[in-house]
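I'd like to ask some things about the structure below.
Left out: one protein chain. Kept in place: all the others.
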Amino acid sequence: MITPETFDELQQAVRSVDRVRVRGGGTKNVLSADATISTEKLSGILEYEPSEYTFTALAGTPLKDIAAALAENGQFLPFDPPLVEAGATLGGTVACGLSGPGRFRYGGLRDFFLGVRMVTGDGRVVFGGGKVVKNAAGFDIPKLVVGSLGRFGVLGELTFKVFPAPATWTTIRAEFPDFKSANAAMIRVAMSQEEVYCLDVEPTGAVSIRIGGLGDAQAVRTDRVRSLLDGAQVEISTGEAEQQLWNDIREFRWVPNGHSLIRLPLNPGQVETAEKLLAPQAGPRRYSVGGNLAWIAWSDSAAADSLLTACRELGRKPLPLIGNWSGGVPSAEAGGAFETRLLDIFDPQRKGDLVPS
Amino acid sequence: MQHDIPTQSFGPLGEPMADAIQKCVHCGFCLPVCPTYQVHGEEMDSPRGRIFLMKEVLEGNVELDEATPYIDKCLGCVGCITACPSGVGYGELITAFRATSEEKRERSVVDKTLRKFILETLPYPGRFRLAATAGRLAKPLKGVMPGRLGDMLDLLPKSLPPAQKLPEVFPAEGERRARVALLAGCAQQVLAPDINMATLRVLAKNGVEVVIPKSQSCCGALAAHTGAASQAKQFAKQNIKAFPPNVDAILTNAAGCGSGMHEYALWLRGEPEESAAAEFVKRVCDVSVFLEKLGLRETPSLSAPTKVAYHDACHLAHAQKVRSQPRALLRTIGNLDLVEIPSGDICCGSAGTYNIEQPETAGQLGHQKAQNIASVEPDAVATGNIGCMTQIETHLREVAFGKPIPVLHTMQILDRAYRGEAL
Partner (left out) sequence: MSAEQFFAELRRIYPADRLLTGRAQLAPYESDGLTSFRARPSGVVLPETQQEVIDTVKICHKYEVPFLARGSGTSLSGGSVPIEDGLVIALNRLKRIIRYDAEQRVAVVEPGVINTAVSERAAVDRLYYAPDPSSGPVCTIGGNVAFNSGGAHCLKYGMTSNHVLGMKVVLPDGTVEQLGSDSLEGSGPDLTGMFIGSEGLFGVALEITLRLLPKPEKYYTLQAAYDSLEKAGTAVAMVVASGLLPGAMEIMDRLSMDAADAAIGAGYPKDAKAVLIVELEGTSDEVEAEKPRLHKVIEESGAYIIEAARDDEHRLKIWKGRKSAFSAVGRLSPDFIVQDGVVPRTKLGHALKEIDKLSEQYGIRVANVFHAGDGNLHPLVMFDGRQPGGLEHAEELAGEIIRLCIRLGGSITGEHGVGLEKRAYIGEMYGEDDIEFMQQLRRSVDPLELANRGKKLPSAEAPALTSVGAHPLEKQGIISRE
């Protein structure tokens, strides 16, 4: 594994290997095993101007460092990335297209990613997007690489948009007697004007709702959210306990040992079907982002195929991230004509070797 | 927009045309409010497209005959003027364009005949009454008539109300608060003489004496909007002479006439009467504007609760910017619940002689309007223009709705309320 320390070295590295697979923080072992290039030394925030709401950092910068720098100025990453404490890097998070539960409020990673300098699969350095919050010039290469699993090349420098962080957070956790009524409550909250940050449902019938904002309004807003919950039993958390609650969710501390972690996009209308399909064999799971994303723990002892079948039935591609997953990476499969034609320019020799076979 | 129009070669109308074109920045804000664009969804049938076409014709890049089908499709509803942020004088442009291009147009024989028939009949109540009676008799023959004449027959009512002779002066009741002159209108006198009578009664009730000059003629709008410039000028000159100077206002109770009279200065550009026309225009206003400003002496009430939908006649709302006054008057009426019509800004398709010249588009718009009206389930429709009334009545009949919905002039509704009647 080559560990370049400068952008030039990164370019040379890409040119020198036959097979490009990148490892950042190594937090998603399914995708970074057998990597040929490490971005570990390509780390650091290059520019951060709080009043611009933007920063530029190298791909190997740990999210932890970024979150800390932003927090000093009362700002945060609104797409709420997972695995921050585990050591995930900015580049790896982009390549996997990962956003956390809080993306429900303002948008996902794709919506806050403004510009990229990268080395293409054939070793060229290209720049796409811009460094200002609004830009309509050129092709939107930053969007293209979100979730691309490195198939277009290696990310070098990334520019992001950030927001001021809410002053206080409150989480309302409601227990419903069954999944169906929990799911109905989720839809009600999603359609309401309450502007919640997180909206997660668990198979047990628990709905977790996170609101944020000025302290003065939290009590009234909490009551309003409660009024949408059909009188369900609720538990309210604030302060550090509340922070910890979501940290544990984002760090996947709820995934038991001997399980792989799988990410699966959905739409809210599919949640009930998905739960029916998954319930027989899946381990713990969460339906997050108002029913737009499922996080599934899948036991090593369960057949990977039955999960893949369920996903196919839902018409969605799962992305395995962590564990001893044996079912391949369907999200890495070749795309259609549009993608192929773009790839012909980014990586004509198809050096971007997406996942271990 | 930049242009290369040889302004001088179009006489006194060259400048206002060039001015309107120059102001257009082609932003497209006129598209959503244009009835023909709504129906056809193509640029040539939008105000912006027509402005571009007129420019091309005036510059000599496009043959007039190629452009006229699209220019003709314009209803002249001037909804685009309300929507235009740049202040393009679209009404002036199209009227002037029609006037300057008419003599160069090659019209078919049927077209010429129909046009001549319209221009020599409609503006003259006597002739129109005669023709309408004949037309009514000809209704059974519709099948053998050429298309557009047949369509024309469709619009004629089953029976004509008896003619009512208008007095020369209609005195105020009680203490006189004002003295005005009234334009009697042509088609309106034949199709719905009650509008004038209701107007006179309502004005009288409010202490207004009304003079109806005998020597007045048609307002000329019909002629102007079909490009018959010299006829329009003649009417305008006659009316400027006919209406006395010693009245508080010159009132109209048909939106089309009111907006036409507001254009006198444009029509008479470069004529000796131009400045007199400009003065005249300042005194013209719709009866609803005058009454609302004067204030109703007592508030009338209908005998039963009635839901009334107000229809904005384009030539009131867009051309004269009169929207609030008729609504305000109607709201003062007891037992009357005023409702708005969805997409109320869009023309009903009547537009003077439009339903005769462009029956297909007019039909679609009329149908749309009737559906929108029916959707709010009113007991009656109020409006300020005879053309709209005829068109809406015709199309409301087609829209299945159980009960007939009468279409009345705002003055008729006030009149009935003063008499304590129902609608």
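Order of writing sets the labels: A and B. Residues in every chain begin at 1.
Everything below uses one rule, namely that contacts are C-beta pairs under 8 Å (C-beta built on N, C-alpha and C of every residue); 3 or more make two chains touch, one makes a residue touch a chain.
Predicted model, so just to flag it, every value in this text is computed and none were measured.
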| item | value |
| --- | --- |
| Which residue of A:Glu52, A:Glu235 or A:Asp248 touches the chain not shown here | A:Glu52 |
| Touch criterion as defined above, residue of A:Ser43, A:Thr61 or A:Ser148 at the omitted chain | A:Ser148 |
| For subunit B, residues in touch with the removed chain | 1-4, 22-29, 31-32, 41-44, 46, 48-50, 52-53, 56, 61-63, 66-67, 69-70, 84-88 |
| Sites on subunit A contacted by the missing partner chain, in the whole complex | 49-54, 74, 97, 99, 103-104, 106-108, 110-111, 120, 124-128, 130-149, 151-152, 163-164, 167, 187, 190-195, 213-214, 216-217, 220-221, 224, 265-269, 289-290, 292-293, 315-319, 330-333, 335-339, 341-342, 344-345 |
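Criterion: only the chains that are shown with their structure count from here on.
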| item | value |
| --- | --- |
| For subunit A paired with subunit B, centre-to-centre distance based on mean C-alpha positions, whole Å | 62 |
